[in-house]
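In this view, the complex is presented without one of its protein chains, the others remaining in place.
Here is chain A:
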Amino acid sequence: MTRKKLLNKLARFFDADRASQRKEIDSILKVTKKLKDKERDLRHKLETTAPGDERAELQGKLDVIEAQRHKALTLIQELRAGRNKD
């Protein structure tokens, strides 16, 4: 292992904030994946549901997921921006 690589590894090991941010982003991505799966199921249901109360209910759920995914995206961007500043 070259000296440079070794130093980088050491830097990552001691940079606790950076590691914590990484884990936080992973955690967000995990939740986002669940939301994405749910969104796919709902869209599939929406296609086969006739207009009416049930369809409006499905649309409401999709709107909620969209808002949550938007929040997740903003959070990831903030975390990444914070990491880049360092």
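Please note the rule applied: a residue touches a chain if its C-beta (ideal position, glycine included) is under 8 Å from a C-beta of that chain, and two chains touch if they have at least 3 such contacts; residues count from 1.
The rule we apply is simple: contacts and distances are computed from a predicted model.
**Q** The hidden chain: which UniProt name fits, "Glycine cleavage system H protein", "Sodium:phosphate symporter", "PaaI family thioesterase" or "Carbohydrate ABC transporter membrane protein 1 (CUT1 family)"?
**A** UniProt lists the chain left out of the view as "Sodium:phosphate symporter".
**Q** Just checking the interface: what residues of chain A touch the absent partner chain?
**A** Given the touch definition above, chain A has residues 23-24, 27-28, 30-31, 34-35, 37-38, 53, 56-57, 60-61, 63-65, 67-68, 71-72, 75 touching the missing chain.
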